[in-house]
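All protein chains of the complex are present and in place, except for one that has been dropped.
First chain written, first letter: the chains are A, B, C, D, E, F and G, and each begins at residue 1.
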Amino acid sequence: MEIIVNGESKTITPMSVTAFLESVGIDPTRVAVELNLDILPKGEYKETTLREGDRLEIVHFVGGGGRP
Amino acid sequence: MEIIVNGESKTITPMSVTAFLESVGIDPTRVAVELNLDILPKGEYKETTLREGDRLEIVHFVGGGGRP
Amino acid sequence: MEIIVNGESKTITPMSVTAFLESVGIDPTRVAVELNLDILPKGEYKETTLREGDRLEIVHFVGGGGRP
Amino acid sequence: MEIIVNGESKTITPMSVTAFLESVGIDPTRVAVELNLDILPKGEYKETTLREGDRLEIVHFVGGGGRP
Amino acid sequence: MSANDKLVIAGRSFTSRLMVGTGKYADFPQMVQAIELSGAEIVTVAVRRVNISDRSKESLLDHLDTKKYTLLPNTAGCYTADDAVRTCRLAREAGLSDFVKLEVLGDEKTLFPDNEELLKAATILVKEGFTVLPYTTDDPIVCKKLEDIGCAAVMPLGAPIGSGLGIRNPYNIRIILDTVKVPVIVDAGVGTASDAAIAMELGCDGVLMNTGIAGARDPLAMAEAMNLAVRAGRLAYRAGRIPKKLYATASSPVEGMIE
Amino acid sequence: MSANDKLVIAGRSFTSRLMVGTGKYADFPQMVQAIELSGAEIVTVAVRRVNISDRSKESLLDHLDTKKYTLLPNTAGCYTADDAVRTCRLAREAGLSDFVKLEVLGDEKTLFPDNEELLKAATILVKEGFTVLPYTTDDPIVCKKLEDIGCAAVMPLGAPIGSGLGIRNPYNIRIILDTVKVPVIVDAGVGTASDAAIAMELGCDGVLMNTGIAGARDPLAMAEAMNLAVRAGRLAYRAGRIPKKLYATASSPVEGMIE
Amino acid sequence: MSANDKLVIAGRSFTSRLMVGTGKYADFPQMVQAIELSGAEIVTVAVRRVNISDRSKESLLDHLDTKKYTLLPNTAGCYTADDAVRTCRLAREAGLSDFVKLEVLGDEKTLFPDNEELLKAATILVKEGFTVLPYTTDDPIVCKKLEDIGCAAVMPLGAPIGSGLGIRNPYNIRIILDTVKVPVIVDAGVGTASDAAIAMELGCDGVLMNTGIAGARDPLAMAEAMNLAVRAGRLAYRAGRIPKKLYATASSPVEGMIE
Partner (left out) sequence: MSANDKLVIAGRSFTSRLMVGTGKYADFPQMVQAIELSGAEIVTVAVRRVNISDRSKESLLDHLDTKKYTLLPNTAGCYTADDAVRTCRLAREAGLSDFVKLEVLGDEKTLFPDNEELLKAATILVKEGFTVLPYTTDDPIVCKKLEDIGCAAVMPLGAPIGSGLGIRNPYNIRIILDTVKVPVIVDAGVGTASDAAIAMELGCDGVLMNTGIAGARDPLAMAEAMNLAVRAGRLAYRAGRIPKKLYATASSPVEGMIE
């Protein structure tokens, strides 16, 4: 099935968010996840199963945004 | 009857706005009139008769409001 | 004979300062003349005869020297 | 006899500069002495005897003179 | 050269780039003389209730020749968009034109504008066909929004009203000049002639002031000073000043130095 | 009011408080027009050797009406008291008056004055009956010494010659104004109209400039700008500006606000 | 004395009054060293999409000790209230605290804040329990509104982001300090150490910077300089500086001068 991750479509087999993050090598403690525009609390990664057409935003902290 | 003119109540006999302005010695061409919060066009002064409880605002230009 | 005029040597026949100025086409009223480092008053141009080795400075006003 | 010390006249018996400094309780190592407008080197305090009319300037360091 | 250098606001053109207020003068004759000496063509006036009980007081319009001057009613003293809009509607009815100097103050102490309310009021007034000249802060983003709304000019403050501090932040004024296409008129802060000249040298299209003139020890002399200063600053802006350098070179020819 | 507000130097009075130089113009006609537009009455000129070999060049005096303008010969380019004194003597002989703008430069790079040499030259020239207008730094002590020597005015720099940096240190200028009684004329540094206005607002008696005008993209427009700016600054100084405050108060009457 | 002089934001107290960004460094080790030398306890970070395809890149959190530093996620790059709010929610989920540095930009060129959108976003975020530190202009009215909304501090710019122009308008900053009770932190504009000292001497509670340090030729030396400067400025503010005077008096006793 197809999902959209950070704007790019990806083909995956049905799996939980936790499983997906592992599959792409992302440490769940270091990111925030938005599922179809709503924040997905870390506690719900495990029982949340990704569905066809889901839109995932996975973000983390990067350097920047301070001001001179 | 009673009307409110510029915040102060005044006792008058029923009359047109034109008549009222004359009665208080105001040149209609030099002012603007608001009747119950709506602008009263100069053209309507004559046929507009004041009613009990009407709120009149009569304003003109004064020095001020420029900025240093 | 030789004289030095504004730093350059010039060969002339003995003559007065007035004559010399005319010979080089200078209007005496527009300049000041220094003869051997001393100011030569305009009144003395006529009777002053140039001698071998005399140093003449002839200056005038030019644009400049104001400050922005 | 009379001498002038820092602008004030003082009556003393003939004595050396060292003796005088002791008499007024001044530590020689902490001051500089000018005798009749000439610097008196510390080494000469002992053998220098004060004479009638001598002008002594005795100075030391005080707080001040820095600039904000 | 100034002949063809007009200030154009909403299609109307003016020769003078100085606009003046009518407040704080000793009396009407002094006000009239000062305005005359300032050379201003646009004069701001406030809108206030007629005093019904005492009609003795003369009216401003007995003194100001409305053929000669363009009256610019202002909303001085309004603290909400609603008050300002209402005042503008009254002003249009009392006056002859659609021009209004829109100000919505945020605080009685500093008289800084409340840009949030200002934007609301400007939106309504432009829709109602007013020619809106808004008094605002030296904020390029707000100025751009005012232009996009359809204001005929933007009037950023140089410094707080009546402060006489001049153009506190010429950098922001320059950014505003780079950002909007409508005329930029410095409103508030001018304390002396050089302040007005500096505003014009930055490239502003005009300057509006009141206290700077009316509050001076000699308002008439200051009115004339401001008149000259605005023209001087405009001319200097157009003339193209010399660059600033840490040192420079003599303006005298070096050749021919006596030895 | 300016009618009776004259600049008086050594007993001679002038209506204009702007003095201009004659260097750096494209040609004589441009120079003449610029001087005309500046309104200046005192014009500084340099003293140089006549070119004997080539007499084709026109003379400055073919263009400057000496009935209309007071020529102020300067010692630009002199680096010692002796050179400056010698130049002044020649200038007096070449010209018609005792007025000289005395400058003794300390360094070709910055063109800062050498005050030590300046004081020597001024002492000699005053003794010889010259009316000495010395170009100096913004140093109150040197200015006081120049006054005590008998100079007719002091001309502190606003900034280095040709720098266009304006009045870099108004504090020193103010102290000089408190210190000397002779006229204080800012000489050097003025880059644009507001600089000239600021000098006058400080209380200076005049301003002298050359590059500020001649070096502008449009010298004629800048000459007019400087003319207006000096008058604006003088008027503002005499008018008595409003005090500066962090905030201020509205210039509109508060009574009678609509509710 | 600094011992008991803490910066308190939303009940949390900090010893350092300098906050730093994490952008523009050559590499993570340089960033970490610079932050260390700056003495900052609060560090701003941006929120961005994880790069799914390439996981090689190290994460910021591999380098920043979150026990030692308080991370302050920012909404840099957001141009609408909605984007900013959404970014803050993600930041809270990704991080550990409710602190957010809220910025809503009005324009890509100048990076000035859009205060209208900022006020909308702040209102929503405060309701959702965020501790909001908003980046805004030096506008006292907006700062007061942000305080009234419930922001934990206000962060007016000293000058445009990355401009290095310092505190362009100290007058407005002073008015803001008179107007709000929450901490005032200058954010943006600091180019060198004295800029930071000046901000603190005005009475500001802190300074936030990034480019000023990261963009310097030697970021580590500048980080140390800013650390010292902020402490110097704060100490000077508390020490109570001498008044400014046109002249003054010698600091040496006059009695006992040698003759």
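By definition in this document, a residue touches a chain if its C-beta (ideal position, glycine included) is under 8 Å from a C-beta of that chain, and two chains touch if they have at least 3 such contacts.
It should be emphasised that the depicted structure is a prediction, and the values quoted were computed from it without experimental measurement.
Visitor: Out of G:L71, G:L90 or G:V132, point to the residue that touches the absent chain in the complete complex.
Guide: Counting the whole complex, the residue in contact with the absent chain is G:L90.
Visitor: For the full complex, which residue in F:G21, F:P113, F:G162 or F:G206 touches the chain that was left out?
Guide: F:P113
Visitor: Which listed residue, F:S38, F:N172 or F:T192, touches the chain dropped from view?
Guide: That would be F:N172, which touches the missing chain.
Visitor: If the missing chain were put back, which residues of subunit D would it touch?
Guide: 5-8, 10, 24-27, 30-34, 37, 39-42, 57-68
Visitor: Tell me which stretches of subunit E touch the chain missing from the display.
Guide: 171, 174-175, 246-247
Visitor: List every residue of subunit G that touches the chain not included in the displayed model.
Guide: Residues touching the hidden chain, for subunit G, are 1, 21, 23-24, 46-49, 51, 74, 76-77, 83, 86-87, 90, 105, 109-111, 160-165, 191-194, 197-198, 201, 210-212, 214-222, 224-229, 231-233, 235-236, 238-258.
Just so it is clear, only the chains that are shown with their structure count from here on.
Visitor: If every step must land on a chain the current one touches, say how few steps get you from subunit C to subunit G.
Guide: Counted as steps through touching chains, the separation is 2.
Visitor: Taking mean CA positions as centres, which chain lies farthest from subunit G?
Guide: Looking at centroid distances, C is the chain farthest away.
Visitor: By mean C-alpha position, what chain is farthest away from subunit E?
Guide: So the chain farthest away from subunit E turns out to be D.
Visitor: Taking each chain's centre as its mean C-alpha position, how far apart are subunit E and subunit G in Å?
Guide: 35
Visitor: Would you mind listing the residues of subunit G that make contact with two or more other chains?
Guide: 163, 171, 175
Visitor: At which residue positions does subunit B touch at least two other chains?
Guide: 7, 57, 59, 62-68
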